[in-house]
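Apart from one protein chain that is not included, each protein chain of the complex appears where it belongs.
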Amino acid sequence: MHLPGYYEFCSRVKMIAGHGALEKITGALADLHAKRPLIVTDKGVSGAGLVNIVTDAIKDGVSIGAIADDVPQDSDLRVVNRLASVYRENGCDSLIAVGGGSVMDTAKGINIVVSENADDLMKFSGAGALKRPLKPLVAIPTTSGTGSEVTSVAVVKDHEKHLKMAFVSYFLLPDVAILDSRMTLTLPPFITASTAMDAMAHAVEAYTCLAKNPLSDTSAIAAISLISENLLKVMKNPSDKDGRLALANAATLAGMAFSNSMVGMVHNLGHSVGSVCGVPHGTCMSILLPYGLEYNMHKNGHLTAELLLPLAGAEAYAGTPKHLRAERVIDHIRQMNQDLHDTSGGGHARFFREVVDRQGKQMVPREKLPDVARKALGDGAVFYNPEDLDYDDMLMVMTAAWEGVPLDISLIKKG
Amino acid sequence: MFLPDNYEFYCPVKTNSGNRALEHIPIDLDALSSRKPLIVTSKDVAGKGAVKKIVNAFKDSGITVGIFDAVPDVPDIKFIEEVSNIYRNKEHDSIVALGGGPIVDVAKIMNIAVSYNIQGLKELAGDDLIINPLGPFVLVPTLSGTGYETSRFAKIENLTFSSHFLMPDLVVIDPRMIKAEDSQIVVATAMTALTHSAEAYTCPAKNPLTDTYAYAAIQYIAENLVNVIEESKDKEGRLALANAAAMAGCALSNTAVDIVHTLGEVVGDMFDLPNGICMGILLPYGLEYSSNKNGYHTADLLLPLAGFDEYAKTSENLRARVAINMITEMQHDLYDATRGEIPRTLEEAEVPRYMLQDIAEKAVSCGSPKFDFDGYLTVLEHAWEGKPIARN
Partner (left out) sequence: MADYRKVAAGRKPFKRAYVAVMLWFVGRAIQATARVDKVVKKEFEALPEEFTFSLGVEPGGPHMIVGKNKKGRVKYMGWEPEGKHIDLKMEIKNLEAAILMFTFQESTAIAIARDRMIVDGEVSYACTVVRVLDIVEVYLLPRLIARLAVKRYPLWSFRHKYIGRARIYFRSILGY
């Protein structure tokens, strides 16, 4: 097993997982000396009745300060600042985040503002700006998922100034993460597929990029196994409780992995497509994942090859000659996308040309690809990618991912 | 992949490992709001130049360090009182334990004393009686350890403290600090770490998070232990073993004690042998015995032990057997590499056969109720003779 020349790993989130995990929330809050939490969530989650399950599980000794369910789909600075006031007005002493990535980021942002007794989040956007532990935060994910319940990052957008601020600090790690199968039982198939592939991309990139370390490696392998074994099962039978719990665990493990090993070009390009064309993150991840592996093959193909075991199982691994394993991994992921496309009745896109919005309109017109390539030059994930990417490289990959054709390996510049 | 219906897991330890890891300590102490660390160590460790190295690492950081290097081999509570007073009087705000064994016990327990107060110390012995976070605690190992160092356990006199608050905030594994030690010590410590990890990885209550730590630990030990014994200059191997120990402690802190751990401690105590050497002897037999019990995941062990290729090639029903055989092979390799110094059986370790029943009785009184007298005795007898339990 690879031992890096130097690495750092930290995952100090307490994990409570299971079919009845939420019932342990009162004890968890008591351990944190939290008596009056602010619940942060969004309309989708509360509409699905999930917040009620959480509040029903909270027992004596804890009184809920307030429930804020108006977090928008994209974390918003104004919402963060406003909810920080709600926190203060209701005399809260802790936060419970129930939702997906945006809710988690918002809750982390609120935590910065109320813990530092500030009125504006912007003041803490520098590295090393956070110096002390924040207020207790319990994270309950409702997608499987971004892994934000175990990451040290929060991204908050300032829509007025068109800025995206990333806050990075171990102090942002939630104190407790609760994985309960009830939270994802009713997740629609389209979101199940895209959030699971988001987790898959996290795990795969954490394993194959420059900052890999032994603990993120073992977490990533476990995440990939769990997703491979459970995703299609859950797509076919959405009320499979065990399958849902497995995917939730996978997302958390993938989150632990990439929080400590970072990600590479798949996220790099994915963020840019999301930013320029508004395509949901999970969709970008599923489409771009095989391309990232193809592009980097000459640098990390040996690592990609290893992933065949958790991805396809022992028989496939043993039955594939070593020099063909990396290719087989890439094919397998493309096949997963195809299967998800079929199971979701075409909802899960296999390439960017076929991504459409709710009205059926194409979301990624070919003319936008140069903008995406340009934007991608400014994304930090590029540091951790094993191979360099300039504008031409980005455009080449985006074009192939748009058309849905494999990369022409001969066009990859190797220096 | 196995997933339990319910589990809990917590590991607060941050790991910094590798080239020039020591020099990152000042900035990590800053994140713990500490500017005045007290380095706690022993004359033995200091004598090997470790203190000099760590002090050098603080150069250019602007931090003044305190050094207390008088930890004895068997510290007592009075000693904790002494060192806690120094900590308070000199106004330190974090503890840096430099070394292993009793040094780490002292560091953990004095952390309780300085964060609470010394008078109440004895009342906090036991499981999870500490309810508030303690002061910042950094661990810098100087040998590859057993896993207790990063774990939630601390022992002094006849008291055992168990709390996740005792786990270090940061463990710093720097190759310059991991010294070449006597083979017996390396094997004993590595085998303890391997036992912790293997038992955590195969027990019925295993969960994916203990697995992440245990898997890495098992793989590093399987890949490096024999090499390090054969080639004392193998620095990278030593670094890997030190990593394995730190990870084993995290796994150990989240899992229940199992058969090999129990028997290893009982045999070690009764016959004044290193616990780790006993665990090493007992490991294949304990694993074999429990593999026949419901719910144990012994077959999974082949993956970290042998790697992807071997695991994938081996059919499912043979994996447990192959894994156990690999451990027995490791024992033989260690015996050969040390020219017979590391015993492979209880007989070679000079444990009298007629005492096995007494050992089994003792194990029943302090071990897990999952195993009964017959179970313990079976493992002991086969470990004495060096014969597998089943021939299949």
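Going in written order, the chains are labelled A and B, and every chain counts its residues from 1.
Basically, contacts are C-beta pairs under 8 Å (C-beta built on N, C-alpha and C of every residue); 3 or more make two chains touch, one makes a residue touch a chain.
Computed from a predicted model, the values in this text were never measured in an experiment.
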Self-check item: Options B:20, B:48, B:122 or B:353, residue touching the unrepresented chain
Solution: B:20
Quiz prompt | Sole residue of A:120, A:315 or A:388 that reaches the chain not shown, by the stated touch rule | solution = A:388
Practice problem: For the chain that got dropped from the picture, name the residues of subunit A it touches. | Solution: 4-8, 126-128, 166, 209-211, 262, 377-380, 382-384, 386-388, 413-415
Self-check item: Where the unshown chain meets subunit B, residue by residue
Solution: 18-20, 23-24, 26-27, 55-70, 86, 90
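Everything that follows uses one rule, which is that only the chains that are shown with their structure count from here on.
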Quiz item: Just curious, how far off is subunit B from subunit A if you go by their C-alpha centres, in Å?
Solution: 33
Practice problem: Over in the complex, which subunit A residues touch subunit B? Could you list them? | Solution: 1, 3-12, 14-21, 24, 31, 131-132, 170, 214-215, 217-219, 222, 225-226, 229, 242, 245-246, 249, 253, 256, 306, 309, 314-315, 317-318
Quiz item: Quick one: in the complex, what on subunit B touches subunit A?
Solution: 1, 3-21, 24, 30-31, 33, 131, 207-209, 211-213, 215-216, 219-220, 223, 236, 239-240, 243, 247, 308-309, 311-313, 316
